[in-house]
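The complex is shown incomplete by one protein chain, all other protein chains being positioned as in the whole.
We call the chains A, B and C, going by the order they appear; numbering starts again at 1 in every chain.
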Amino acid sequence: MGLEKLNSLYREVILDHSDHPHHKHALPDATHKITLKNPTCGDVINLDIQLSDDDKISDIGFTGEGCTISQSSASMMTDAVMGKSKDQALHMAKTFSDMVMGKQHPQADLDELQDAAILSNIMTFPARIKCATLAWWALQRALLKDDSTEDEEKGAI
Amino acid sequence: MGLEKLNSLYREVILDHSDHPHHKHALPDATHKITLKNPTCGDVINLDIQLSDDDKISDIGFTGEGCTISQSSASMMTDAVMGKSKDQALHMAKTFSDMVMGKQHPQADLDELQDAAILSNIMTFPARIKCATLAWWALQRALLKDDSTEDEEKGAI
Amino acid sequence: MDSTLNKIDQDFPILDQEVNDEHLVYLDNAATAQRPNQVVNALTHFYQTDNANVHRGVHTLAERATADYEAARRKVQAFINAPEPEEVIFTKGCTDGLNLVASTYGEANIKAGDEIVISIMEHHSNLIPWQQLALKKHATLKYIHLTDDGELDMEEAARLITDKTKIVAVAHASNVMGTVNPVKQLAALAHQHGAVFVGDGAQSVPHMKVDVQDLDVDFYAFSGHKMMGPTGIGILYGKRELLEAMPPYQYGGEMIGFVHQFESTWAELPYKFEAGTQNIAGAVGLGAAVDYLNNIGMDRVQAHEKEIVNYLLPKLEALDGITVYGPQEPAKHTGVIAFNLENLHPHDVATALDMEGVAVRAGHHCAQPLMEYLGLTATARASFYLYNTLADADRLLEALQATKEFFNHGSRETK
Partner (left out) sequence: MDSTLNKIDQDFPILDQEVNDEHLVYLDNAATAQRPNQVVNALTHFYQTDNANVHRGVHTLAERATADYEAARRKVQAFINAPEPEEVIFTKGCTDGLNLVASTYGEANIKAGDEIVISIMEHHSNLIPWQQLALKKHATLKYIHLTDDGELDMEEAARLITDKTKIVAVAHASNVMGTVNPVKQLAALAHQHGAVFVGDGAQSVPHMKVDVQDLDVDFYAFSGHKMMGPTGIGILYGKRELLEAMPPYQYGGEMIGFVHQFESTWAELPYKFEAGTQNIAGAVGLGAAVDYLNNIGMDRVQAHEKEIVNYLLPKLEALDGITVYGPQEPAKHTGVIAFNLENLHPHDVATALDMEGVAVRAGHHCAQPLMEYLGLTATARASFYLYNTLADADRLLEALQATKEFFNHGSRETK
């Protein structure tokens, strides 16, 4: 097996996150909820965000199903944005989607992503980019949409 | 110019027929009338046939417009079938369309076609086969159809 | 193993390459096949000697191009044993052909309250056209489901197909489960009730002898690219009397009789359904693919794939933690095999296999209702063709073993 290349995608930290995902639980009373599906592979994420009065992410949780990449990306995303302001979180989502498309970013932006920055490798696996971005897109849509729930079919990426 | 090849198609007799077509006139009171158009090139033939009580072609005439091949073919066809019985004429039409598709025929059948037999050369000009057969198709349809006039658009070949 | 077939890989230079430093094993044939040199050369030859627009043209190139194009139609006609060349219509592909039938025959013949019967294993291309037609016409869409062994439930079919049924549309072979459906029986059932039968031949024509007269199907659609022909060309076979009664699908050049400012008449078959410049080179290439398959013989193609499945399927089923969908008996299986590894998402499996040079597909395979019915979101799928070998089957098995070890922390820990 081209083990090095496989290892470069499935780094220990990624496999750890997918084996033991963080914040993988629902927040029934969250202020922001969204369900997003990737029609290509059937991956689904339900993302619940608790925004405090001063627009900080005071709690976050996700449920759903998907591949190693999408599950670990969701886990790393929740770690990274916990406690951040809405604007910061949106900025991070932008950084992430730019990063996986191969665009350059200041190191500070990448550091902010914490473990999630490790997914920059996904660039070399174009077919898997959508897996990595699903959680971040869900974050973005949840924070930007007007009504607090969204029809899941419409939320397809 | 590949003059020999052009001459082999446009033989003197063909050009004579198209310059001075025989039976090129309408028979207003004919027993069988048909109008046929070739949508590919816009050629049109109006064929009028007078069938006697004993099913013989007692008179025939055509009008219309078309290329050298279709006009001379119509002229040669009218010469050939004049005075023939309906069945004989249909047999000749079959011989003609077989001939231009390259099928073998007894010499007697070909002789019966008179000048029209000269169009066997058309085989080597596949794009022009329809020009040569238009008049013979009109003959066939006129003799076989039930009602004595046919909608010209339906009569397209 | 049929030794002649083992030598044909020299006709497929694309197979002789390294992918991720491993020799390529291409097992995504149900998505698209590879083209032999003979097909590529036919395209090149056409473009470099005969290329012109067909019909209407008086000049020599146009005559040659027309002859090439019509010769390809007659090759396909003979290949599927269609009664007449006029019943063989060139399309863009299987999807185009099925949409054509739904939009013309369906549009003209389906009324509110009518029923359309399809199967739960249909590819989206033989599902959504009927679903949307039913929605538009207030007709009822009914699904034939599966037996426990992944075969079509013919008892249910016999119950569902009634005098209310106007169209029955089923795939000849499943693109997910490798099931071959009893199309002849289904067509007979449909005819008993005055319905027409539409066969989706995308996964059958490339892999077995198909005789549309013996099957007595009314319409039958398939794609060139899955049978080693070029992309962008396909075939719709239809019975003459049905095609003649149908309105045209698209309007434009070549499909007309007379065009006036405010009305038009249509050309004879097959041109009525071939509006505009067709994929002429594509047709010629498809003709070359038919020649290639005929040279080998469809019986040998099928026997070759059967041999691979006979070898592979039991070994695959014996893998720890694998689920193979569809019929478990090799004899009932085409060269299409869908499976999942326990606790592993098929996308991860496909990526890992790709690292081993083994190309398989992962996803819903354009059969979401089937996935939903099976309680799945996705599967991996390996699909074989005549240039694949038992060695390719072994490579798949080894790569699956390595994948399992990698994700089960085997390789991860030795890192």
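Of note:
Methods note: a contact is a pair of C-beta atoms (placed from the backbone, for glycine too) under 8 Å apart; a residue touches a chain by one contact, two chains touch by 3 or more.
In this text, all values refer to a predicted model and were calculated from it rather than measured experimentally.
All shown chains touched by the missing chain in the whole complex, by label: A, B, C. The missing chain, though absent from the display, is touched by one residue of C:N99, C:N181, C:S204 or C:N340; that residue is C:N99.
The chain not shown here is touched by just one of C:N81, C:T162 or C:S264, and that residue is C:S264.
Although one chain is hidden here, its contacts on subunit B can still be listed: residues 1-3, 5-7, 9-10, 12, 15, 40-44, 65-69, 125, 127-128, 131. Take subunit C: the residues that touch the chain left off the picture are 13-14, 17, 19-20, 24, 26, 28, 31-32, 34-35, 39-40, 43-44, 47-53, 56-62, 92-96, 98-99, 102, 120, 123-125, 127-129, 131-132, 135, 141, 143, 223, 225, 230-233, 250-254, 256, 258-264, 275-282, 347, 350-351, 353-354, 358-363, 366, 368-369, 372. Where subunit A meets the missing chain, the touching residues are 37, 39-40, 126-128, 153-154, 156.
The definition used in the following text is that only the chains that are shown with their structure count from here on.
In terms of their C-alpha centroids, the spacing between subunit A and subunit C amounts to 37 Å.
In this assembly, the C-alpha centroid of subunit A lies 78 Å from the C-alpha centroid of subunit B. Between subunit B and subunit C the centroid-to-centroid distance comes to 46 Å (mean Cα coordinates, whole Å).
Taken residue by residue, subunit C touches two or more other chains at no position, since every residue touches fewer. Contacts with at least two other chains are made by no residue of subunit B.
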